[in-house]
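Dumping the structure here so I can ask a few things about it.
Only a single protein chain was left out; the remaining protein chains are all shown in position.
Take a look at chain A:
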């Protein structure tokens, strides 16, 4: 498999602010790469350089084997970009927007119209085709925006935070469209702050923070970096934690972690559901203060926290302080 995107030692500064401090990544043709990172990590800068909107200060960037700095025009005819805003003209109808972009991609008049009609159909916008985009909902605008970036059948598609600001239902719908595109063989570079999104859509991931790549691999590989599964208890009274640790220590494969403030106990374990049953047996009925118990596999939030020392922002899966536990009964 050849690489549809190749980035080597990419650097970019804005004044004294270093946005990219040497980023390397490759995206094999036909695959989806999730570029993850918090706000300001440099995700958008990577996308802007690859889509010829920004000049890098150093390093190399190629799309479909073409250097983005030396031959930007050739790159532009092979790519589609959906930016963070739905970049559609709100006074044009959906159809007119797509036709215009098609014409600017150098499609002939008839071709542009046919493509516009096809894409409106595919993105469930046929009913709104002749309405100005101003009247569209946020989800519809995003769909129109993606449709616009697909009009010339790009070999490589850049989606910069395609679901930021969408309500959960629109987000799910968008995920289906993107998964569908990926299934059709389009190479996609997707940036996101939502780990769930990357987990669901991307074949491989690159995590960047402060302009550097801090991890890469498949979702499973990244999770393995953080460790295996854990038993997690949340209790109503932190005072019971030491006794619980003492009883459960034999199950631990690594040092248990106690968070008194969150009233939480996390014990690295190995094995399946029987570990959970075993743990409950070991507590021997002393479970009145236990508010919640579970066997957890790490998710990408854990990966992120472990890698960067800080959680992602705006991540729907990241729960800071747990909700106030409601006592389920009392031993005291």
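Note that in this section a contact is a pair of C-beta atoms (placed from the backbone, for glycine too) under 8 Å apart; a residue touches a chain by one contact, two chains touch by 3 or more; residues count from 1.
The rule we apply is simple: contacts and distances are computed from a predicted model.
Per its UniProt entry, the chain excluded from the display bears the name "Transport permease protein", taken from "YceI family protein", "Transketolase", "SusC/RagA family TonB-linked outer membrane protein" or "Transport permease protein". Remark: the omitted chain is touched by one listed residue; of A:21, A:69 or A:87 this is A:87.
One of A:36, A:61 or A:101 touches the chain omitted from the figure, and that residue is A:101.
Only one of A:79, A:98 or A:116 touches the absent chain when the whole complex is considered: A:79. From the set A:30, A:132, A:228 or A:268, the residue in touch with the chain omitted from the display is A:132, counting the whole complex. In the full complex, chain A touches the hidden chain at residues 48, 51-54, 73, 76-77, 79, 81, 83-92, 96, 100-101, 103-106, 132, 148.
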